[in-house]
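Here the complex is missing a single protein chain, while all its other protein chains stay put.
Up next is chain A:
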Amino acid sequence: MTTSTSCVYVTHLVAPKKGSTAAECEDAVAVLPGHPHDHMLREPFAAGICDGATESALAKDWARLLSRTAAEHAMAWPDVLAGGTSFEQFAEAVVARWGPWLADYTMARQADGRPLKWYEHTKLEEGAYATLLTLRVDPESGAHNGKTAPSWRWRAAALGDSCLFHLRDNQLIQTFPVSAVEEFGTTPDLFSSRNRDAVLLADRTRFTGGNCRPGDRLLLMTDALAAWLMSAPDQADAVGQLLEYAGPDDLDDFNNWLNGLRDSQQLRNDDVAFVRIDFEGR
């Protein structure tokens, strides 16, 4: 009997901008099912990555809720990543979760003797904002029996400028949804916590997909790091650095590397969220 040795490893890192604390970081990542980085994933999994907008209050909380809900929906209803009605239902569901969350937060602040101030009332009426990139990966049926080359199917949805990169032989073969560094700016499309126009949200979200084989990697990252990768004069070197420093369980090393890039003006000083997916097997 032949046994499949194919599997996937998932690592994720979140680092605040220089000058901010980890608690102030407004980028968020959720990966489901939750496993340690050295767990050999053989089942379907999903990830959500969000970049909370600096100009909105509670952006980090919204980014966390949005990324987690997106990953949950992608696990439960894979068609979310095909767009249309399924995505609209997700959009309605996640916005519906924000109101109760905010009511609990407001009550907790009151109970804590720190009621909301005038500017928070005004700000929170505007809603919280974040980008969203969601991914689901499925092992191709019949391709992990040890008889044929293993492969995986991935599907992704993106609103805003958080990016996915598909690497094969450590070369970029696909970027999504941003294709050129000039497209990054301070006004990306954003998912608002009070946007009840699910049709518009689905309409502005972009969908794509592809296949991975052993040795491939998918990298998900928020805009500052994505812009650095896209604009690197030597992309092979940039990919090499990324894979060297964005290792599992080494947030300090990752932070130091990011700060070095910021100090040399290569990387914009912004929060960074990063997911690295390594596909392995024979």
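Here is the rule we go by: a contact is a pair of C-beta atoms (placed from the backbone, for glycine too) under 8 Å apart; a residue touches a chain by one contact, two chains touch by 3 or more; residues count from 1.
To be clear about the criterion, contacts and distances are computed from a predicted model.
Novice: Looking at UniProt, which of "Transport permease protein", "Acyl-CoA dehydrogenase", "Carbohydrate ABC transporter membrane protein 2, CUT1 family" or "VWFA domain-containing protein" names the chain we cannot see?
Specialist: UniProt lists the chain that is not shown as "VWFA domain-containing protein".
Novice: Given that one chain is not shown, which residue among A:Tyr9, A:Phe45, A:Phe90 or A:Tyr129 touches it?
Specialist: Answering carefully, the residue with contact to the hidden chain is A:Tyr129.
Novice: Can you tell me which of A:Thr11, A:Thr69, A:Thr134 or A:Ser192 touches the chain that was removed from the display?
Specialist: Checking the options A:Thr11, A:Thr69, A:Thr134 or A:Ser192, the one contacting the hidden chain is A:Ser192.
Novice: Which chain A residues touch the hidden chain?
Specialist: 19, 24, 51, 53-59, 61, 117-123, 125-129, 186-190, 192, 194-197, 200-201, 204, 269-270
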